[in-house]
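Only a single protein chain was left out; the remaining protein chains are all shown in position.
The block that comes next holds chain A.
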């Protein structure tokens, strides 16, 4: 047991911190309201931040930091630890980085895709030219993804795709769908789905905005009408899509902006020290002290889980149960942190991002709303608990 970072890792962290301070636009933090563990305030899914995000990810890839976890063969360093350090520092600074492409699509491609697909997409992902969105959910296929209806029918060298996806975060600001579709209407659901890449600019793709409760256009509904996609865009094997998506979901559940929780805690502590209520600094109020200590404890546990999963990946193990536990813990923590922040700020917690009086640029109020999405997205808390109980503890399925 050794919970220290190595000298080399600490130096690397320092380098990433300096880079981030230098390269982030000076006013960046005041423009965005990103809340840890939420899925509705991620700036890289918003149109207005695309320019900054693209510029920043080019600089990141210039450093080689977008592909640190990839095998050397594909230009990486095979270091999950270094990738996690980058993710940790960037998310502490709420930097516009770490999209679906680099954190979910790329590791999945590396594990299951053909060499041809890897050659085509990995370099584009590394320098931010190929952005992806996740096309899993449909109006009638949420937790029960196996109920999906979007079809792909063979036609010569192509597939013809028809159907609808929904809650498609970032579909309007990216280039490709990472889509789960049905390739065999007769087989049972788990043996009939295929993972395929669909270019957004293919004819027949229609993307319509949906505004979330934070008043942000981050997700969409997407319609596929006779969309023609070459067969070579199938990821992994045909009819093995479910298995491949489960793999990708593990990466998704680990993609969590690990540093962003501590950032909010640090800010709340500072706020409590600098603001007076009832004649005393908030930091001397016993309830505030307790609430912040409780948050510090939960963040400590979350970080332990996080680095533990990183160490597992570093050793070549795939954290399955661990990914579910981590996803459950950090999204529930997101809700508790938001509630704690609202309690501490009192009426100031209600102020919206346009209000000049809003502490933290309105992040707390919006964050409170966004924290609702954490335990819903990427597999609900209920689904995670069922995974832990059945796959982890071996309890009988219903």
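Note that contacts are C-beta pairs under 8 Å (C-beta built on N, C-alpha and C of every residue); 3 or more make two chains touch, one makes a residue touch a chain; residues count from 1.
Here is the rule we go by: contacts and distances are computed from a predicted model.
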Name under which UniProt lists the unshown chain, selected from "Isoquinoline 1-oxidoreductase", "Glutamine ABC transporter ATP-binding protein", "Acyl-CoA/acyl-ACP dehydrogenase" or "Nitrogen fixation protein NifT": "Acyl-CoA/acyl-ACP dehydrogenase"
From A:213, A:246 or A:389, residue that would touch the chain that is not displayed: A:389
Contact partner of the left-out chain, one of A:58, A:147 or A:301: A:301
Residue in contact with the excluded chain [from A:216, A:328, A:341 or A:366]: A:328
Interface with the undisplayed chain - residues on chain A: 1-6, 9, 81, 269, 272-273, 283, 288-290, 292-293, 296-297, 300-301, 304-305, 307-308, 310-311, 325, 328-329, 382, 384-386, 388-390, 392-398
